[in-house]
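Every protein chain of the complex appears in place save one, which is left out.
Coming up: chain A.
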Amino acid sequence: MNENLFTSFITPMMLGLPLVTLIILFPSLLFPSSNRLINNRLVSLQQWALQLMSKQMMSIHNTKGQTWTLMLMSLILFIGSTNLLGLLPHSFTPTTQLSMNLGMAIPLWAGAVITGFRNKTKASLAHFLPQGTPTPLIPMLVIIETISLFIQPMALAVRLTANITAGHLLIHLIGGATLALTSISPTTALITFIILILLTILEFAVAMIQAYVFTLLVSLYLHDNT
């Protein structure tokens, strides 16, 4: 039981070949591109969803911030599709690996902060000190604000990793418990099964919400800095 729980999180290799690359590239197969005005149902659905998301998320930015639309929309599509595919049985979810989430969070956060420092230096530095602080508190507060700035990419990555990993682990554990209980007491197994169904619905929601939160936070950091 102990070893089985975490075997679904190891990087998939086959005969020493990195199969994980193929698994990360797989969601791109599910988003076909099309040049037509009127498309098939799959592409139309995806275009509708993309339009909804981009209007909702990018309307708060100015012209300079809206140049990031392509990046943020592909980010939310990637994280959403990877998380949802991870809910299929036996599949591997790349977003459970901290390495990958750090690789997504740090460059995006650094890009937003450095854009802010280059283009609006005074305003970016002013973020370190909120308005109306009493004078004796200033040194402390600058240190605290610096720490809170540098913790942003770590928080982005760890939030995504922890949420998805915890959800998958819970599903494994409760599923195992249901199976083990069927021979002992079918009523308890039924209750556990209902808990499993509720948990799966939660996981569907979490998969999409986490993608949204990640992208929203990056866009907020961007808004601060453009």
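The definition used in the following text is that contacts are C-beta pairs under 8 Å (C-beta built on N, C-alpha and C of every residue); 3 or more make two chains touch, one makes a residue touch a chain; residues count from 1.
Keep in mind that, in the parts below, contacts and distances are computed from a predicted model.
J.: The hidden chain: which UniProt name fits, "Septin", "Proteasome subunit beta", "Serine/threonine-protein phosphatase 2A 55 kDa regulatory subunit B" or "ATP synthase F(0) complex subunit f, mitochondrial"?
T.: Missing chain, UniProt protein name: "ATP synthase F(0) complex subunit f, mitochondrial".
J.: For the full complex, which residue in A:92, A:193 or A:221 touches the chain that was left out?
T.: Touches the omitted chain: A:92.
J.: Tell me where the left-out chain touches chain A, residue by residue.
T.: For chain A, the residues touching the absent chain are 4, 7-8, 12, 14, 19, 26, 29-30, 32, 40-42, 85, 88-92.
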